[in-house]
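Here's the structure we're looking at; comments come further down.
Only one protein chain is missing from this complex, and each of the others stays in its spot.
Here the chain labels run A, B and C in written order, and each chain numbers its own residues starting at 1.
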Amino acid sequence: MTATKINLLNDYNYVAHPSVLEALQAYQDDRFVGYALDPVSDDARATILELVGLPQAEVHFVTGGTQANLITISAALRPHEAVIAASSGHIVVHETGAIEATGHKVLTHDSADGKVKPEAVQALVLAHNNDHMVKPRLVYLSQTTELGTVYTLAELQALRAVCDELDLLLFADGARLGCALTADKCDHNLAQMAELLDAFYIGGTKNGLLYGEALVLCNPILQKDFRYQIKQRSGLLGKGFILGIQFQALFKDDLYFKLARQGNERAAELDTGLKALGYSFEVPTESNQVFPILNNKAISTLAEKIEFNLITPLENDQSSIRFVTTWQTTPEEIQATLSLMERLSPRA
Amino acid sequence: MTATKINLLNDYNYVAHPSVLEALQAYQDDRFVGYALDPVSDDARATILELVGLPQAEVHFVTGGTQANLITISAALRPHEAVIAASSGHIVVHETGAIEATGHKVLTHDSADGKVKPEAVQALVLAHNNDHMVKPRLVYLSQTTELGTVYTLAELQALRAVCDELDLLLFADGARLGCALTADKCDHNLAQMAELLDAFYIGGTKNGLLYGEALVLCNPILQKDFRYQIKQRSGLLGKGFILGIQFQALFKDDLYFKLARQGNERAAELDTGLKALGYSFEVPTESNQVFPILNNKAISTLAEKIEFNLITPLENDQSSIRFVTTWQTTPEEIQATLSLMERLSPRA
Amino acid sequence: MTATKINLLNDYNYVAHPSVLEALQAYQDDRFVGYALDPVSDDARATILELVGLPQAEVHFVTGGTQANLITISAALRPHEAVIAASSGHIVVHETGAIEATGHKVLTHDSADGKVKPEAVQALVLAHNNDHMVKPRLVYLSQTTELGTVYTLAELQALRAVCDELDLLLFADGARLGCALTADKCDHNLAQMAELLDAFYIGGTKNGLLYGEALVLCNPILQKDFRYQIKQRSGLLGKGFILGIQFQALFKDDLYFKLARQGNERAAELDTGLKALGYSFEVPTESNQVFPILNNKAISTLAEKIEFNLITPLENDQSSIRFVTTWQTTPEEIQATLSLMERLSPRA
Partner (left out) sequence: MTATKINLLNDYNYVAHPSVLEALQAYQDDRFVGYALDPVSDDARATILELVGLPQAEVHFVTGGTQANLITISAALRPHEAVIAASSGHIVVHETGAIEATGHKVLTHDSADGKVKPEAVQALVLAHNNDHMVKPRLVYLSQTTELGTVYTLAELQALRAVCDELDLLLFADGARLGCALTADKCDHNLAQMAELLDAFYIGGTKNGLLYGEALVLCNPILQKDFRYQIKQRSGLLGKGFILGIQFQALFKDDLYFKLARQGNERAAELDTGLKALGYSFEVPTESNQVFPILNNKAISTLAEKIEFNLITPLENDQSSIRFVTTWQTTPEEIQATLSLMERLSPRA
């Protein structure tokens, strides 16, 4: 479609990993019961549960990230309870008020690196201390964050501690969880992370699937009647087994992590190359998103050859732009991108 | 999975029509912009619009029927406005209160054949005549109905007339619209139907797709900011182009109607065969659902060989059961079913 | 305003009992903290709690019946949970979808005398048995019912038993609770009733106050953070002490019960007189509402002299009408009404 340009626009710009289409093909002669109650979905859930390492956890498949967020949050909260998030959080900025549409306020704090800070959580809870205000009950974070930064184990432990202290639930949006767990900087695995969270989801849409996220409910208090919530919010597809088939394929032979790692590797190559060319960045490159700073004229020139977006105006006629890499991005595309940017001065 | 049994359970028990998987395969090397703003989705929408024959209409893709229903209804209504539906309507019985979860009451009337009756609409509007009651604003019907019956053109015209008279919107759930429009009984085409409706959707999940419904907003007053509604209710998938690709394939060479007609033909064969065997039916067979009446012991015997559900207890130790046929159902499966049922007395 | 007619329109057609205005006058020189946290409100709550006889109960004041209903129900339910009510229930018919506006479906069953029947509760729970349907969680009844009928202790015990069996909460709308507890037919007191309910409210608006209902939360699981719910739904008035002052006056010297009993006595006189005149009734007179049947011409004649409403068409050119009596209704007004109706044939 956009073949003549290098596509670094986002991580959901392709159909699916070949294994996913092959898996669907392989089940063409089968008949399934609906609503993800079939054996293939059971198998996919069991595989994920094993990786998560929490026998008491539950896995549910939903169609997208906004859906995972709104269902989990609305299922967890009573009417007066609120969410705490970074002001750059996906639920704050990019979901058309989906959380508020289920009746709940999102309380925010600014965070330069996109991470929720324990001291900000504490301050927001302290400031909401009587029945004329909403009552914070759930902390929403994204791993990776919207800015591609990655929480360390210590950071997650600190959030867990503040949540325990203040009786808060901790929920992670994992639309890009694969890239987080395979980031060089990441010092923990899926199971270590799961132990610290009440719920999170494993993003499939941005890592090889046609569509689909696997929601993991670690804390049993979130599990009761959860399928009712999925159905009510239109996430319980008749052909739920399409999600089961896809996740079964995605978690076979570590494919999920391999794909994510490839995206990170391309981003690292891009980051290294751009640094060598003298470019600076809005935030450090920690996963599959790279935010170089260019002057605005260079951005226009670049846009003729590369698909990208999220242009953030900075001072001195400069802006940051966002490059996103995936398992589909080739080393050649990275080289071509670097060549193009070599010709543009990093500080015009 | 359940290969040893004949599967007449529902019309969403298989992966997808081969053309759909082939189409996805064919686009594997392409890159797309997200959120259904790509050229393939544009093309699919244009094809549908042409069939619909209303230049002012808008087409939006969503993931499932409950989603199509709740987004359309919540977008159309102000807080105090209500929906009118048959008491067997999908939104009434099988969506876990999804409409109420968006804040709206559903007013119902009993209807033996599952169709909304103009006089019942009138009576409900008359009975809700002051500001202590909800105000009916939208009539929800299903074509085919939940019972497989099919509205005639005259019936739709009569509903349109009462809606015009009472300032009501008319919305059709088309989860099985293909089977309605290709039913022997059906005396109108898509365009003739579209002229009478304010909105409807063309079901893909139950007619060949992996998942997906095409929502058609005929009435411009429903169109304003509609993508905001889809996003807020979690229906705007990042990989919206997967829906575009599928619908493009489904509406090529009339495939949509061919598939639906095949389902109807199998149902007609089953109906004819069962009548010849002396069976009677809970409702007449008009599309791809067949509701024969059996004694309860025969039902248990049959369940060992055939997958079916929706067993409705009747008098005299009898029940009706539901058989659903699709383009996947073979004439051989119908014959095998009839053979099995020949051995069971229709009235034991 | 309408001095020339006898007013049997409803039980909220007058300003307030003199004691209520006197109490407000008596506190004119005081200063209060807001939001019903003042000592007078404390005293009123303590008095009510003593009558209720449940030390673990909580009392909250709200402004009206719809508010009491919607706050209690929305506070008690998770998103997928539903209410069971008689189809004549106030929340079903006369609250403009207030319950649905908080996201919850109301499941109904027809009931000739307006009472919720245990077997109907059981049937509705049985029929809602999977995650495609709402999950019944709370039974809503009115004491007296909308038709003025009064639950006996045995009937309440039977509802309690079915609620215990099916894990349902039992909530009573007590807009006319005074008239129920002082009805001749009533075989229990406030404390005996409270033992069987999870929550109920004591109506003040229809029994002497300017406005206000006292909500009693018997079951501690309903109490957590309840003031947040009241505030969020706009029921936590700055001048909450106005409610405290009124309820303190209303529960002094048994005034609440005296007023209610007077209303019932007038209704009984009317009932006896009308029976003597040969009139029949749509439902038996059990509290302060009387539903005589008249021919339609007689109703028109009567309407020139008496204010009433709720005319329900019956067969043979007859209708039932509703007379409501209160502590304000005089024996002379009852006699005058009977005189007027003597001149009209009960069966023209």
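One rule holds in what follows: a contact is a pair of C-beta atoms (placed from the backbone, for glycine too) under 8 Å apart; a residue touches a chain by one contact, two chains touch by 3 or more.
None of these values were measured; they are calculated from a predicted model.
K.L.:
Checking the contacts here: which visible chains does the omitted one touch?
P.N.:
Counting the whole assembly, the omitted chain is in touch with A, B, C.
K.L.:
From the listed residues C:G235, C:G273 or C:P346, report the one that touches the chain absent from this view.
P.N.:
C:G235
K.L.:
Have a look at A:H132, A:K252 or A:R343 and name the one touching the chain we're not showing.
P.N.:
A:H132
K.L.:
In the complete complex, which positions of chain A touch the hidden chain?
P.N.:
Where chain A meets the chain not shown: residues 79-80, 82, 93-97, 100-106, 131-134.
K.L.:
Kindly note down the residues of chain B that lie in touch with the hidden chain.
P.N.:
So the residues of chain B touching the unseen chain are 35, 74-75, 78-80, 102-103, 131-132, 134-135, 225, 227-232, 236.
K.L.:
Against the chain that's been left off, what residues of chain C make contact? List them.
P.N.:
1-3, 7, 9-10, 12-16, 18, 21, 24-25, 27-34, 38-40, 63-67, 70-71, 95-98, 101, 205-206, 210-211, 228, 231-239, 241-242, 245, 307
By our rule, only the chains that are shown with their structure count from here on.
K.L.:
Angle of the rotation mapping chain A onto its copy chain C, from a C-alpha fit, rounded to a multiple of 5 degrees, please.
P.N.:
180
K.L.:
Since chain A and chain B are copies that touch, just let me know if over half of their interface numbering is common to both, same, or not, different.
P.N.:
Same-residue interface.
K.L.:
List the centre-to-centre spacing of chain B and chain C in whole Å, with centres computed as mean CA coordinates.
P.N.:
Each chain reduced to its C-alpha mean, chain B and chain C end up 43 Å apart.
K.L.:
Distance-wise, how many Å sit between the C-alpha centres of chain A and chain C, to the nearest whole number?
P.N.:
The answer is 51 Å.
K.L.:
In angstrom, rounded to a whole number, how far apart do the mean CA points of chain A and chain B lie?
P.N.:
Inter-chain centre distance comes to 34 Å.
K.L.:
Where in chain C do residues touch two or more other chains at once?
P.N.:
Correct list: 79-80, 102-103, 131-132, 134.
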